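If you scroll down you'll find the structure; I have some questions about it.
Every protein chain of the complex appears in place save one, which is left out.
Going by the order they are written in, the chains are A and B; count residues from 1 in each one.
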Amino acid sequence: MTKPLPQPGGGRFVRLAETARPALHLLIDGAPASALEGDTLLVALLMHGRRVRSSEFGDGTRAGFCLMGACQDCWVWDETGRRLRACSTAVTEGMAVRTTPPASLWPVTPEVAARERGEVPR
Amino acid sequence: MTDATQQRSDVLIIGGGLMGTTTALFLRRHHGLSVTLLERELIGRQASGTNFGNVRRQGRDLSQIPLANRARAVWGRVNELLGEDLEFAPLGHLRVCYTEAQAARLEQHVRDVQPLGLDLQMFSADALRKRWGIFSDTVVAGSLSPVDGHANPRLAGPAFGRAAQRAGAHIHEHSEVAHIERVGADFVAHTVDGRQYRAGQLLVTTGAWSARFAQAFGEAVPLEARGPQMGVTEPLAYAIGPSIGVSTPIEEEGLYFRQITRGNIVFGGGLKGPAFADAIRAYVKPDNTLRQLRELRRFVPAFANVQLIRVWSGIEGYTADWAPVMGPSARVPGLHYAFGFNGEGFAISPGVGEVMAELIATGSTSTPIDAFAIGRFATAVQDQPITT
Partner (left out) sequence: MTPRRVVVVGAGPAGVRAAQALVEAGVRPVVIDEGRRDGGQIYRRQPEGFTRTHAMLYGSEAAKAQALHSDFDALRAQIDYRSETLAWNVTPGQLHTLHAPSGETATLDFDALVVCAGATDRLMPVPGWNRAGCYSLGAAQIALKAQACAIGSRVVFMGSGPLLYLVAAQYVKAGARVEAVLDTSSAVPTPAALRGLLNRPRLLLRGLALKASLRLAGVTLLNAVVPLRIEGTADAGVSSVVIRDSAGAERRFGCDAVGMGWHLRAETQLADLARCEFDFEPLSRQWLPRIDDCGRSSTAGVYLAGDGARILGADGAEAAGRLAALAALHDMKHERGRAMFAAEHAGLRRTLATMNGFREGLAQAFPWPHAHAAALPNDAVVCRCEAVTAGELRRSVRELGSQELNRAKAFSRVGMGRCQGRYCGHAAAEIVAATASIPVEKIGRLRSQAPVKPLMMSAQEHD
């Protein structure tokens, strides 16, 4: 049985039991992270750091809420842009997830870019 | 607060959607006539509030372009006009297509509308993808109207209603009209709960429910209720400015979408769903939704990674010849109509309001609307006499 990698100190959740499970390795926003077999992606994210995503509406970071697939507050992405609901997704070896949307999915169109530069059309 | 005695206005409007509320506003602002508007439930709640929100001129029948131009001028100053933000985003309206035959039709349309004051730009497949990198290889061409766009239909009707009210119009919600009678030269509307409203002129803007009122005045109109199939996604990073749609003769392919600044993408199009005007219910069919998702992915593959969070329908009135009913009655002086906009009334509604106000107040309008006259449906068989 492989020993799990030392847990970085920056996590939010705290493991209380069941720590003798095989380690898994994944990438979170490009950085290597570890989890234990049977962890949900949400738990892996909150062992690695203190947030799952950021609110689209400016009120800050989010770290899940209901853990039962009802609040829809824990959706993240894999590197191809595929959506993953962290609380109901099992960690698999080698998965690569992003907590911000991959930029290439919806390239900013010139009209929006112009508006953001302050060129408001009538 | 109304009481049992009759109230008399210059103009009585029945139907509190965008056609009714815009007319009420302009009757007050431009012509100073007194106006009462009766809405069965809540202002702007039916087709006016459930439609896609396109503010577009290209793709319309040429007979509607002058009206659409007039409406576009109002949209350009609508926030100041109403003192509220209707989220009008004039960031373009883009139509794309899948076949060279359709591209040729788009090009013909560019030529057709140019003399009518609408300047469109054609894009080849390469140019499309260079400028808007979201399209799949299936898209072969596109046509852009650079200063058209979209606005928020949930907010528009109520905002026009409030503005009309501030301008002195009497707006009554929860006021279902049971019947309308002529008393001398006046019209008297009776609500189901016994109130009466009297006016010298009457405008019927009751959308999909208008045939009953027209019929009562001896003017039958073939009008059918259909349900738009609408959906909205989760919020995404704000990236897409124009309202975008597929131009195609195949109904189920005709999807369109627009992104709002909060990031959600609203979409609609394809086959219509069942709408029951009498029951005031309309439904989204699950197979329509799934087909829409397929057709959206077809021209914008990135939709595969987006979540749909809500669908809705509404009740729109469709005429047999795809042209609206707009203008004076062919039989009754002082009676006017504006309904049956075939699911594309939102964009032209401020123009309809200006035109109907002008017509009612002065007897004529500078914008050509003869093609929309209700008289075109009159048949040799006499309709029922005007009810008393």
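The rule is simple: a residue touches a chain if its C-beta (ideal position, glycine included) is under 8 Å from a C-beta of that chain, and two chains touch if they have at least 3 such contacts.
Being a predicted model, the structure only gives us computed values, none of them experimental.
The residue from B:Arg8, B:Arg60, B:Arg105 or B:Arg297 that touches the chain not shown here is B:Arg297.
From the set B:Gly133, B:Gly218 or B:Pro235, the residue in touch with the chain omitted from the display is B:Pro235, counting the whole complex.
Interface note: of B:Val74, B:Leu116 or B:Leu308, the residue touching the hidden chain in the full complex is B:Leu308.
Taking the complete complex into account, residues 12-21, 37-40, 43, 50-52, 55-73, 75, 83, 88, 90 of subunit A touch the chain not shown. One chain is missing from the display, and on subunit B it is touched by residues 42, 45, 49, 154-155, 158, 162, 232-235, 262, 283-287, 289-291, 293-294, 296-297, 303-312.
As a convention for this text, only the chains that are shown with their structure count from here on.
Computed centre separation for the pair subunit A/subunit B is 42 angstrom, with centres defined by C-alpha atoms. Across the complex, subunit B is touched by residues 56-57, 72, 75, 77, 81-83, 101, 105-112, 114-115, 121-122 of subunit A. Looking at the complex, you find that subunit B touches subunit A at residues 76, 90-92, 131-134, 147, 234-242, 262-263, 302, 305-307.
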